[in-house]
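Each remark here refers to the structure printed beneath this line.
Every protein chain except one is present and positioned as in the full complex.
Up next is chain A:
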């Protein structure tokens, strides 16, 4: 990696913080939404909770993969 490329990455890092929050919101919304649909279908509430937790976990993992390793 050239010095210029490295500089690009470093400066982009702090800007990425803004995007990470959106990723977490979408994780909760997507899998929480799926969990809610399953719960409606099976007539219980456990899957909403599961979906929300899985979504949050998946989103946090993605944030870590995208921005945490460097």
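What we mean here is this: contacts are C-beta pairs under 8 Å (C-beta built on N, C-alpha and C of every residue); 3 or more make two chains touch, one makes a residue touch a chain; residues count from 1.
Everything that follows uses one rule, which is that contacts and distances are computed from a predicted model.
Asks: For the chain omitted from this view, which of "Molybdopterin-binding oxidoreductase", "Carbohydrate ABC transporter permease", "ATP synthase subunit a" or "M56 family peptidase" is its UniProt protein name?
Replies: Answer from the record: the omitted chain is "ATP synthase subunit a".
Asks: Touching the hidden chain in the full complex, which residues of chain A are there? Just list them.
Replies: 4, 8, 11-12, 14-16, 18-19, 22-23, 25-27, 29-31, 54-55, 58-59, 61-62, 65-66, 69
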